[in-house]
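Just one protein chain is left out here, and the rest sit where they should.
Going by the order they are written in, the chains are A, B, C and D; count residues from 1 in each one.
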Amino acid sequence: MNRKGFAGRLARLWIVPVALVLWELATRVAAQPYFPAPSSIVVRIQELWFSGPLTRVLLTDAAIESFGPSLGRLFAGWVLAGLAGVLLGVAIGRSAKLADYLDPILQFGRAVPPPLLVPIFFALFQIGTPTQLAIIVFGVIWPVLLNTADGCRTVDRQYLETARVFGFSRPDVLRRVVLPAAMPKIFAGLRLSLSLALILMVVSELVGSTSGIGYGLLTAQQNFLFVDVWAYIVLLGVLGFLLNASFLLLESRILAWHQRARRTI
Amino acid sequence: MLELVDLTHRYGTYHAIDRINLTVKQGEVVCVVGPSGCGKSTLLRSIAGLIKPTGGRVLLDGRPVESTPDNLAVVFQDYSRSLYPWLSALANVSLPLRRRGLDRKARDEAAMAALTEVGLGTAAAKFPWEMSGGMQQRVSIARALAYRPKLLLMDEPFGSVDAQTREELEDLVLRVCAHHGMTILLITHDVDESVYVGDRVVVLSKAPGTVTGDLTVDLPGPRDQIRTRELDAFVKLRADVGRMVRGMTNNNHHEVEHR
Amino acid sequence: MLELVDLTHRYGTYHAIDRINLTVKQGEVVCVVGPSGCGKSTLLRSIAGLIKPTGGRVLLDGRPVESTPDNLAVVFQDYSRSLYPWLSALANVSLPLRRRGLDRKARDEAAMAALTEVGLGTAAAKFPWEMSGGMQQRVSIARALAYRPKLLLMDEPFGSVDAQTREELEDLVLRVCAHHGMTILLITHDVDESVYVGDRVVVLSKAPGTVTGDLTVDLPGPRDQIRTRELDAFVKLRADVGRMVRGMTNNNHHEVEHR
Amino acid sequence: LTACGGADTNTGASTTDNGLEKTSLTVGIIAVPDSAPIQIAIDKGFFKAEGLTVQTSIEAGGATATPKLVAGQLDVMLGNYVSLFSAQEKGVGKFKVVADSYQAAPDNFVLMAKADDATINSAADLAGKKIAVNTLNAIGTLAVTATAKVAGVTIETGQFAPMPLPDMGGALKNGTVDAIWVAEPFISANSQQGAKKIADTMSGPMADFPIAGWVMSDDFVTKNPKTVAAFQRALAKAQQLAASDRKAIEEVLPKYTKIDQATAAVIALGVYSTTLSEARLQRVADTMKEYGYLQQGFDVKSVLHAPAAG
Partner (left out) sequence: MSRLIGSTVLRGAVGATGLLVVLEAAGRTGLIDTTFLPLVSTVLARAAELAVDGEFLAHAFASAEAWFWALALTIAVAVPAGLLLGVARPAEVAARPLIEFLRPIPSVALIPLAIMLFQNQLHMRMSVAVYAATWPVLINTIYGVRDVDPLAKETLRSFGFGPGSVVLRVVLPSAAPFIATGVRLAASVAIILVVTAEVVAGGINGIGIFINQAGSGNRVDLMIAATAWVGLFGIAVNALLVAAEKRVFRWHHKRLAGVS
């Protein structure tokens, strides 16, 4: 990437300083303990997580302790949900019968708040992390599943007919026609579920955990440490932003054809 | 090899084709002409097993066609939507060749050869949406030819190319098919073309389409764009077919007729 | 009314059209012919303001075209994709008429009249995906005609219809345009058609397309499918255009040439 | 500020309108026995007699009820003292305790562990163990910490795992946690499901520890003195009844919790207070200070608003 490209990318973030200034002003005017000013939040973030030694990119013990396992679960959960969602989504997108059989179960599961399933996961899984993983997977699979099913169900008829007359094998039809055609929608689902995974990571740590970002957030909340609460909120937002930016990078590679094919002036 | 018995199709209540009977022999080139909307594409889709006709039967080598037959290639009328936008021209052509058990290199070579033959040797890396209409159409012809099917169905395959390219493509298709013993069913609106390309010309009536004429084109040996078209027999046949098609469309429109 | 000055377009690094100069007078019918992929559609899209040419200018009534000009209608080459699948044929045709400030009834009447003229009076309620290729193409012609634009751009508009319908549509377009004083730029592959329909025929070279010929078609009065085509002047012009187009494509392909 | 849930603030219904500033109150309660007096006062018409219409809002805990009180969604709430004092010190809002409600009795809140877990038999075995509590930084964590300290064990804050009470049995069974801190009806339920009691956390330093009281915002108390007094009078009657008549509690429990009549009849209850004692509550503040729950000392007088008469 050349200098201009990098500067251009930075320039795209112009809204960030604008938002920060507005936020600062709003909180100062409101002067409410529940809504601390961003300046104080930043200071707190630095104290909490970025006052460590240089050798560890300033990360404090607390940061390493809570980010590591949390992010690990987040990624594991997202990847698992992504795989399962795409597989299941393709299956029910391509087989109306299977979709019929599974539909009520899936629609049921989709509407149940994951925290309420904790007792069930406790009964099913024997130890901490699988329970939390299960909560994440259960919470984030739906956008991938639905969008994949939708994308696979609505592949342009002519694409499929072409595949059919040339005698594509079933796996080839799936891999080379259905999946690429559904890819834009699958990516919309994956992108939705990525930030959902952050949320579910927090939710999964609200119950029965003694470390992690969600636990920290809950502790701060129950201790009425509002600046800390906001520090966690900002941390989650920034993490989400970074995750999403990486995701878009990946997407623009894989969906290059789509973006260029759909471009108009 | 191909036999249609009383083939009938209705879309809902709309009667598209009506009791079509037709036999195509191995290696024959049959052209189908008929007015717009008379059911030519419907006929082709029934043969390809893409729609289930509501009446009659399609037999291939004596066996009824239940689903899409093996060793078939189709050039769709709506060619632009039958190319995969996520694949380059080369990849679009080579994709079906997986079925032929070729390795990647052999596939790409065969695809490249086919693209070169349709005049797109230099555009192999382009994506469909980077190509002009005529180029896309040629890619889909190349894909069908490279596949070397036993039965080739083409729906208005040369509609978007200029006259010169069209003639070249006609000859190309005839050459390749003769060489590999393919059977061809070609739908066209161009009466000249039907006579030039076909061993037989089948004329359909306006909707619901049914066979109203079946002419054997008895022209000598390898066809040639100049000499063949100059033959008296060609001119006569063309006039015959033209008359039959016109007869079918005569009352089709409201405008003042010119004859 | 329309003036192209050194019009040039590159898709990325690919040079599609090169310094095209062309002037079209009010009420004129100009046909553009040229080999497949030479940039005809690119030219049309530049005039319609759908792509921003990388060089040169498009002037309409003396003013540079910045965005899509007013009072324009286009029949796209890829007609099937330019019809809206959620609208019936009638609704597709009447939709642009909203711009004409007509009320719903007037719109539907005008749309119905146009559909009837292209022979689809009975198919007005069908959706695009319930129609054959030729029918879809006719819907998009009806849509353009019903709109009564001052400038009508047509990209290979009669490619998917049978010969008879094609002739009728040619006459229809000429009649409607003469009646309403429209200016037409028509892209075609059919040399006969270009001479029959056009007041002028512009020939483009192979890519990057540039103007290599500009013939004035000096044929008498209202054209007639039979009489006009029998004129010696017509036969000569057709041969001229044919020669120019062939000259352009001569080295375009690898196949053995027939001359 | 308007009360939530569509309860309108008209005075027409009241017969004994003695100039109350606000006659319709929304009271945040928690679905535990501590809240019983409110339900009793409603059922027995004590509030009505004072010209008050009281609506209950069932809260999940102090962390969300407190902001509701600050924002005015609630006029009164049942607050546990530990959370409340902590909130007041952190500047969340200014509060007034208008009545005491509940104090601990033996075996109200106990620690339990798996019956077949030989490594953990008493508070002395808690070092490094994971302990489930319903809320962090509240009475539960304080009681466990204090109890363990007497047994010679220092509990780190990181040992506490928050979770809803009904989930604790499962978490204990599958090893997510080593011990759970529970009240009734979960003590009985877990005993039946293979858990053993390892310590009573309301003994020793925590004996008779005040648990919860009725709280209003300072602002509300200043602006609505007559309403507050009326509320206190009505509630005092109910507290009295609750303290003296267990039957009255058993009757109302199934109305705002899902503790059924049979369970209500057997569970161990705490003591319902009838006075608001500064000395008793100061003990809470001091204990909190001792365990680091409060940074500075805390004079509870500033948060008390005792009833005018008695």
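Brief remarks on what is shown
Assume contacts are C-beta pairs under 8 Å (C-beta built on N, C-alpha and C of every residue); 3 or more make two chains touch, one makes a residue touch a chain.
All of these numbers come straight from a predicted model, not from anything done at the bench.
Per the touch definition above, the residue from D:Glu21, D:Asp260, D:Asp286 or D:Asp299 contacting the chain not shown is D:Asp260. Considering the whole complex, the residue from A:Phe168, A:Phe187 or A:Tyr215 that touches the absent chain is A:Phe187.
Contact with the chain not shown here comes from a single listed residue; of C:Leu4, C:Leu22 or C:Ala48, that residue is C:Ala48.
Considering the full assembly, A:Asn147 is the residue among A:Ser66, A:Asn147, A:Thr210 or A:Asn223 that touches the omitted chain. Although one chain is hidden here, its contacts on chain C can still be listed: residues 45, 48-50, 68-74, 76, 78, 81-82, 84-86, 95-96, 98-99, 127, 129, 147, 153. Hidden from this view is one chain, which touches chain A at 12-16, 19, 32, 34-35, 94, 97, 100-105, 107-117, 119-120, 122-124, 142-143, 146-147, 150, 153-157, 160-161, 164, 184-185, 187-188, 191-192, 195-196, 198-199, 202-203, 206, 214, 217, 221, 229, 232-233, 236-241, 243-245, 258-259, 262-264.
Taking the complete complex into account, residues 1-2, 4-5, 26, 28, 30-32, 55-61, 63-65, 67-68, 70-73, 164-166, 169-170, 173, 185-186, 189, 192-193, 256-260, 263 of chain D touch the chain not shown.
Rule of thumb we're sticking to: only the chains that are shown with their structure count from here on.
For this pair, chain C with chain D, the centres built from the Cα atoms lie 82 Å apart.
Annotation: 49 Å between the Cα-based centres of chain A and chain C. Among the residues of chain C, none is in touch with two or more other chains. Residues 45, 48-50, 68, 70-74, 76, 78, 81-82, 84-87, 95-96, 98-99, 127, 129, 143, 147, 153 of chain B are the ones touching chain A in the complex.
On the side of chain A, the complex with chain B involves touching residues 156, 158-159, 161-162, 164-169, 172, 176-177, 180-181, 183, 257-258, 260-261. Those residues of chain D lying in contact with chain A across their complex are 62-63, 66-67, 83, 86-87, 90-93, 130, 132, 135-138, 157-164, 166-167, 170-171, 173-177.
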